[in-house]
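One chain of protein is taken out of this complex; the other chains stay put.
Should a chain be cited, it is by its letter among A and B, assigned in written order, with residues numbered from 1 in that chain.
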Amino acid sequence: MEPLPSGLPEIVADNEDLARFLASSSQFNSRMVKPSAFLPEPKSRETSVFRHGREPVDALWHIGDEYAAQGRTIHGAAILTAQTVRSTALAVIAGEPPPRHAAIRNWPWIESDPELLKAQQKEIAIALAGTADFFKK
Amino acid sequence: MPEIIPITGDMEWLAPIRAMAGGSNAVSAEAQAVREMAANAVRFVEQSRALFGAKAEAIARLLSLANEYQAEQATLDLSSVALAERFLHALPDDFPLPEFSVEPDGVISLDWIESCHRLFSLSMNPSGRFAYAWLDGTDKGHGVARFDGRQVPRRILEGIAAIFKNGTATLRAA
Partner (left out) sequence: MAEAAFKLKNPPIVEAMLDIECDMPGRELAAVKLAADQSFLPQYPKFEVFYPNSRILGEAPQSAPQPVPAMPFQHDSPRFQYAQEDGKQLIQIQTGGYSFNRLAPYTTLDNYLQEIERTWKIFVRIAEPIEVRAVRLRFINRIPLPIPAEKLDLKDYLKIGPRLPDEVGLKFVSFFDQHTMVETDTGNLANIILATLPAEGNRLPLLFDIAAAHDARLEPTNWRGVSDGILSLRRLKNLIFRNTLTERCLKLFQ
């Protein structure tokens, strides 16, 4: 299979680190990232992550500032493995451009009861937040 | 003097005035006058730090977060912010206060975080039907509960209390 433009393989391996960039200081506290940081965007129905771990740090923040910030300030990143995400029955699918971008998909989606939908998503987001490592910029 | 039936909660006597101040479906100019006077009465009481200190600070943090999102033109549901403020008013006075964040759809999330293994998260959905989820060690779950603008649903109070049950906070459910 052809590698992606970033040079990464198309399939995201279980042991790959994923970085979820945090654009508000309210998305974390001194102990952990908050669940809201992992909830999916309502339009795309996915959570945007980048295939990068803690190191090298400069490269991590470059990706965040360049591709994830979208006009806001990056305050930090939550790092977790693709396997952790998949253990909650979600999917991790590579999606470039931008470079190293991937999407967490297959969130529960109930059109008829948006509040129950949010509750189900929150339970999953709590599980992700509980296992993610947080790094402040 | 008429008999008084005691109510629980130090600030619950303020609830009907808050209800008048917080809005109703009345549309007349006189209703607006009542609303403004009730809001003034509530505000006057809440200026007392002895009566209202910790909640006032929490509301200030909430509004600061909302201002941050507005300044950055990020997605924020103002109805959700108003609901969060009303919810804070309705919380029993010695209940732990939450942290705040904003979800991708602009809805305010209230999070009670004891540790990464024990937390309770509540979304201030503008419909008044609040989505919640919790993690308590290996126990976890989710649900929906309706907030009528005045009283916090018992299952939400119990869910929050369970997170802190081994903590040092003194809790008294409404």
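Please note the rule applied: a contact is a pair of C-beta atoms (placed from the backbone, for glycine too) under 8 Å apart; a residue touches a chain by one contact, two chains touch by 3 or more.
Keep in mind that this is a model prediction, so the values were computed, not measured.
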Residue of B:57, B:94 or B:148 in touch with the missing chain, whole complex considered: B:148
Touching residues on chain B - with respect to the absent chain: 5, 13, 16-17, 19-20, 22-41, 63, 66, 78-79, 81-83, 85, 126-129, 144, 146, 148
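Assume only the chains that are shown with their structure count from here on.
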Chain A and chain B, separation of their C-alpha mean positions in angstrom: 29
Chain A contact footprint on chain B (complex, rising order): 65, 68-69, 72-74, 99-105, 107, 109, 111, 113, 115-117, 119, 121, 123, 125, 127, 129-135, 140-144
Contacting residues of chain A [partner chain B, same complex]: 23-24, 26-27, 29, 31-32, 34-37, 39-42, 71-72, 113-120, 122-123, 125-127, 129-131
